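For this view, one protein chain was removed and the others were kept in their places.
Presenting subunit A:
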Amino acid sequence: MSIIDAIKSKAVRSPWLYRINAGSCNGCDVELATTALIPRYDVERLGCKYCGSPKHADIVLITGPVTSMVKEKVLRVYEEIPDPKVTVAVGVCPISGGVFRGSYSVPIMLDDIIPVDVNVPGCPPRPQAILEGVAMALDIWKTRI
């Protein structure tokens, strides 16, 4: 086994999560914080860990309806995440626009500009639903690395 394979076999078990707020009302971000920080839901049981830099991320969780103002910035941060990566849309906002659909500042859905892998609808989704989505993203992550 080469060194690369050895690293891969370890990395597959511990992807790092990164969060992008694309104009969210913060409802979904609070639920994400809940899954990460509260021992009751503890996302680290799945081997994941939140990180502070896009350069360290493997799975990116995006909340919010991707407003016109924030679109370019989202793309810029997204480009910084090294490949392979898995994208999870959290909340109805990035998936369909949710209650903001049709607004003058919400002209697109997230999957118009970024390849999305998993959707977790809800306004906001409950922590268990987010864990379910992260588990789905983990399965995809295993096939990508």
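Here are a few things to note about the model shown:
Here is the rule we use: a contact is a pair of C-beta atoms (placed from the backbone, for glycine too) under 8 Å apart; a residue touches a chain by one contact, two chains touch by 3 or more; residues count from 1.
As a working rule, contacts and distances are computed from a predicted model.
Its UniProt record calls the unshown chain "4Fe-4S ferredoxin", which is the correct pick from "Oxidoreductase", "Phosphate transport system permease protein PstA", "Thioredoxin reductase (NADPH)" or "4Fe-4S ferredoxin".
Which of A:Ala22, A:Ala36, A:Ile81 or A:Leu131 touches the hidden chain is settled by the complete complex: it is A:Leu131. The omitted chain makes contact with just one of the residues A:Leu32, A:Val66 or A:Val120: A:Val120.
Subunit A meets the missing chain through residues 39-42, 45-46, 89, 92, 95-99, 101-102, 111, 116-123, 125-133, 135-136.
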